[in-house]
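What follows is a short report on a single structure.
Note that one protein chain is taken out, while the other chains of the complex remain in position.
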Amino acid sequence: MDSSVQYLIELAFQEDIGSGDITTDSVIAPDAEGTGRIVAKESMIIAGLDLAREVFEFLDPDITICSNYKDGDKVKKGKVVMEFEGRMRTLLIGERTALNFLQRLSGIATNVRSYVDALEGKNVRLVDTRKTTPGWRTLEKYAVRMGGAHNHRMGLYDGVLIKDNHIAACGGITKAIETVRKKISHLVKIEVEVSDMSGVKEALKAGAEVIMLDNMSIPQIEKAVKIIKKKAIVEVSGGITKKKLPALADTGVDIISVGALTHAARSYDLSMRIDEKEDTFVAAE
Amino acid sequence: MDSSVQYLIELAFQEDIGSGDITTDSVIAPDAEGTGRIVAKESMIIAGLDLAREVFEFLDPDITICSNYKDGDKVKKGKVVMEFEGRMRTLLIGERTALNFLQRLSGIATNVRSYVDALEGKNVRLVDTRKTTPGWRTLEKYAVRMGGAHNHRMGLYDGVLIKDNHIAACGGITKAIETVRKKISHLVKIEVEVSDMSGVKEALKAGAEVIMLDNMSIPQIEKAVKIIKKKAIVEVSGGITKKKLPALADTGVDIISVGALTHAARSYDLSMRIDEKEDTFVAAE
Amino acid sequence: MDSSVQYLIELAFQEDIGSGDITTDSVIAPDAEGTGRIVAKESMIIAGLDLAREVFEFLDPDITICSNYKDGDKVKKGKVVMEFEGRMRTLLIGERTALNFLQRLSGIATNVRSYVDALEGKNVRLVDTRKTTPGWRTLEKYAVRMGGAHNHRMGLYDGVLIKDNHIAACGGITKAIETVRKKISHLVKIEVEVSDMSGVKEALKAGAEVIMLDNMSIPQIEKAVKIIKKKAIVEVSGGITKKKLPALADTGVDIISVGALTHAARSYDLSMRIDEKEDTFVAAE
Amino acid sequence: MDSSVQYLIELAFQEDIGSGDITTDSVIAPDAEGTGRIVAKESMIIAGLDLAREVFEFLDPDITICSNYKDGDKVKKGKVVMEFEGRMRTLLIGERTALNFLQRLSGIATNVRSYVDALEGKNVRLVDTRKTTPGWRTLEKYAVRMGGAHNHRMGLYDGVLIKDNHIAACGGITKAIETVRKKISHLVKIEVEVSDMSGVKEALKAGAEVIMLDNMSIPQIEKAVKIIKKKAIVEVSGGITKKKLPALADTGVDIISVGALTHAARSYDLSMRIDEKEDTFVAAE
Amino acid sequence: MDSSVQYLIELAFQEDIGSGDITTDSVIAPDAEGTGRIVAKESMIIAGLDLAREVFEFLDPDITICSNYKDGDKVKKGKVVMEFEGRMRTLLIGERTALNFLQRLSGIATNVRSYVDALEGKNVRLVDTRKTTPGWRTLEKYAVRMGGAHNHRMGLYDGVLIKDNHIAACGGITKAIETVRKKISHLVKIEVEVSDMSGVKEALKAGAEVIMLDNMSIPQIEKAVKIIKKKAIVEVSGGITKKKLPALADTGVDIISVGALTHAARSYDLSMRIDEKEDTFVAAE
Partner (left out) sequence: MDSSVQYLIELAFQEDIGSGDITTDSVIAPDAEGTGRIVAKESMIIAGLDLAREVFEFLDPDITICSNYKDGDKVKKGKVVMEFEGRMRTLLIGERTALNFLQRLSGIATNVRSYVDALEGKNVRLVDTRKTTPGWRTLEKYAVRMGGAHNHRMGLYDGVLIKDNHIAACGGITKAIETVRKKISHLVKIEVEVSDMSGVKEALKAGAEVIMLDNMSIPQIEKAVKIIKKKAIVEVSGGITKKKLPALADTGVDIISVGALTHAARSYDLSMRIDEKEDTFVAAE
């Protein structure tokens, strides 16, 4: 597991448990055993099952966990997503943190899937952006993949994207591409953001490997695709709605990047039922 | 600043910058200077200004920052929220992380404010829950306050909430309250979650200081309020929508807790314009 | 285990072992096996057994540990408190750190028990303060509970205590209580520190849930208890000795807080005998 | 400053402040200014002034601090040890942590000084042991020096002390010394713990540079000193009380090591008065 | 500064200073002031000046540092590379750590420069590999750039290199490229390692953007370059010596990668002279 995810789990427990669960520690015997079932309260694409597992195992390595689903699966409302058997204290203390992770990641995966479905049959790649919750980049980009889309660069360190400020600083697209090419690894493609046809032409001539058409209209995009003629990868970005996707795909672009995949997702509802063994079941928070 | 927030900023930079911004490092001179302006792309309650400041100062203590707003203020679409003067590299590298923090926190504050407005003139306290983004508890609860609502407990460590599992483990509400009372600090109030009138009566008799009515109908709530007669604080929770708020308030309850304040908020749109000094302005990502 | 305790164990090993135990590493074969017994050199209330276990398991997960005692038990002089079987190196390297933890925590628990005994039969709760060894708050408050007393708030974050400076800043007790009430969670009780009868009356009228009588004489306390008449919890604090406890309890107060529970405790003496297997026994440091 | 001390300050704030001082944050304005004075409530040797300074500067670099004392000085009851000027919030939030550090370190220094005074005029070095509070080794050994005594080794890594287990493992003192000598740096002296005259003789012959006489009577010690005749440094340890010190010194030993210097010290009493500027003074907790 | 570099400096001080410089702390007054000069004991390409500065400023922010050189400059034997003015203690304690950083990085930069010089006038890019000292990746790759060469990928996360194991797992080069392409970002180029002409042809046909010729002879490389005809970037790797470089460059390859740039570098010699102010100069270790 990525070390940043490890830190996030630790942060999550620190903030929720801190010096201890004063209610549970007061009334639940350390050796009381129970079972738990996480249930989908609405239909969704599930994501974060391994993380939920990590959360409980971090608290208590003795817990038993099983699930009939894997991340990316569609789960119908009312289905049991994951089952647990172990100490009541572990179940009660880990419940909220595990649900908080699952709800957010499943929310993103479900949101992404609806965009992916809107592009069914189209020959185009849907990708995310860097508009993610700070601290959650790795997880949210993972949920995007579980939803069926692809990732753009992970961060500023693993991809070149030359924007207006960079171009202005160099005195032009050609100069900017040349300057960057000299300094970066030969393994990295250069992407340039352009906003008009002269930008498209200059970027293409200067050898940009990816050209991002920023906030262009459908006719402009069609024109740019014709100019580029597969000599570079074409990406469109800016002001994209789910409704516009099919028309955008039909322009012949290769990549559509959408910030809303991550930043406009809401949490999907899951809850956990916890039962003490040989006892009546009880509904949890 | 809370140390968990400090960690989150570090995580955010680690995931976004990692071994360096390979584009900016290639083309922007280390001593190039510029200005930046964060602009609201829609009307919102702003939250996270100090955090955005921290983000940039973490990168570069020499930056100059000013703002005419403070957290909790209403900002109209198109207004400049914050202005920066300093190294171009700092502005370009910090931009996305600062915006990601601001967009999420302002999204929550704006969402909360719409609930608060729905309760205008009512004598009731609106509070959040523990349904927050893991790692973001402190920040999201802060945004809730900036939106005008209050916080429920911060975590499991600073408040007692006796739920069904706890009651079952003790063999009844009275026993559970007695057990907890003996073990916790005399400074902490005891809250009990009940789902029917017999629960209300038993909790009241056993000396619960706060009684949470879980998923009850308006008539049930009215009945419970009458039974309790101000001898305990009354909280309602579960399945609450913005529309239902005024009617709920009119039942005479003291506290309404709503998970959707945090978990159903979307990001609000802010962008940053960066200009090189003595140069034409350029629109940032 | 609380993460602050985890850090403390790591700090303890860093400071004691650092780059290695140069004596033991030179002369004890890595696979030499032995047994160890921790012995009480004086009668005491034992506390820290799980911590001692953690210390050795942190060094070497293969060690076998058993004990016939649990924290809070009275141990007579000369009794074996804990037994170990495993690598000689582990026993020799962990010995001092484990003893240092046990000696301090048992010292506190034993000290606390003598106060608790002085209150036998009295209907009052004895609590600690924030006068703890920095870094040891969680552990020392745990030892207080093992000694038979209760904890006041854990820190500044989980309880309200309005003191003179807070009152002065607000311009009076009533104003201070109102201001705090508006801002804090509805789950937290408000405690106010007062030093005379007018303070008692104002705090009571303003709805303080706990009233701390600071450094008052027995007759003053009796008078205050009469005024308050169970409408608030009454706590006494300041200049309290073990001898004064019964008289204080007889005034009818609910809570007696004593800083000396933690800050005046001395370490109690325990030592560890280590024997190489199939060899003569040897007394350790 | 030692990094372990840095961690301890962070731990101290984490445990005391956590998610915030809910009382002070509610009622004290962020820009309210005040003064503070730390006062000795009994006569003591002061230690930890720089640490108290660190504590406040960690919270707020803008605070002004001054003191007419330095660590190791004798402070009379009632004297002002340190003065502060700055934000009221800083003063109120840092007060308890700073006092907790000062009280413990001054307690040790004062305890040590009483042992040092008992040896006045004697030609012997008084040293501490490894019986320190876990996490506090560096600080407590510092307080020992401020009290006027010396430090034994810091930990297992910077000094050789061959004990019974090491001797048994090698099959004799001579063999143990030879084995260790071959493996350790030529800069480290070898100390051997012995409990009778034959041990003394063998250690001396084998070239031990320091011989520790463990739990011997005065006549035995005198005999050992005669045998050793300044060919090795002589240390005594075990069961040493303040009263016995002069007689022990008169035997001609070089070093007396006493665990009680650290583990039997109690905290000395200091308090802090905080006044809001242009306001009446108020006594702090 | 990269956070991994920050950690390395902390590790370096922890291991060298630990609980303190017992010699310097004993004899040098805290306020004694001095000057220091770092001198090149042989001619070299200097690298690590900012790091040396960080090392001293980490110890003591009050130190004054100046230098007439910047990283990548050639420094002649005997020249003063850097000058310091500040506390004697800072100079003496930081000296060895600063020199250890400078000597290793300058060693790499000087080694790299000799390879770069061997390729003077050739149209080829010299790059490093992942054969770096663990923990030093960022620093050593930086020194490579200061020596005048370029970096290959930083790690496994920011570049694709398909090797024999990956090809075997997929059942062929074409399948491997297709599989990878589907999963990775559209910004990353795909490099394939091949060892014969059929590999070259298949990789080219499958659209590899970079083809690495592993351990091929000059005639084989010439043949491969002809086949590829600039339709992919050609990299050679394996068994490359400085002597072979010109002939390799003349084959028309684009990239030559050499592990020896980092793993075969020796430290270059620098020393530091420290003088107490108004005193005779003294040669340091």
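The first chain written gets the first letter, and so on, giving A, B, C, D and E; residue counts start at 1 in each chain.
To be clear about the criterion, a residue touches a chain if its C-beta (ideal position, glycine included) is under 8 Å from a C-beta of that chain, and two chains touch if they have at least 3 such contacts.
Computed from a predicted structure; not experimentally measured.
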Original post:
Which residue among D:Lys76, D:His186, D:Lys230 or D:Lys243 touches the omitted chain?
Top reply: D:His186
**OP:** Kindly state which of the options D:Arg89, D:Arg113, D:Arg130 or D:His152 is in contact with the chain not pictured.
**Re:** D:His152
Original post:
Touching the left-out chain: which of E:Arg113, E:Arg137 or E:His186?
Top reply: E:Arg137
Subject >> Residue ranges of chain A at the interface with the undisplayed chain >> reply: 2-3, 138, 154, 158
**OP:** Can you list, in ascending order, the chain E residues touching the missing chain?
**Re:** 4, 7-9, 11-12, 14-29, 32, 34, 88, 92-93, 96-97, 99-101, 103-104, 130-138, 154-166, 168-170, 176, 179-180, 182-184, 188, 263-267, 274, 276, 279-280, 282-285
Original post:
Which residue numbers on chain C touch the omitted chain?
Top reply: 10, 13-14, 19-20
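Keep this in mind: only the chains that are shown with their structure count from here on.
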Subject >> Remotest chain, chain E as reference, centres from CA atoms >> reply: C
**OP:** Select the interface copy of A-E from among A-C, B-D or B-C: the correct pair shares over half of its contact pairs, counted by residue number.
**Re:** B-C
**OP:** Can you check how far apart chain B and chain E are, centre to centre, with Cα atoms defining each centre and the answer in Å?
**Re:** 45
Subject >> Residues within chain E bordering two or more other chains >> reply: 19, 154, 158
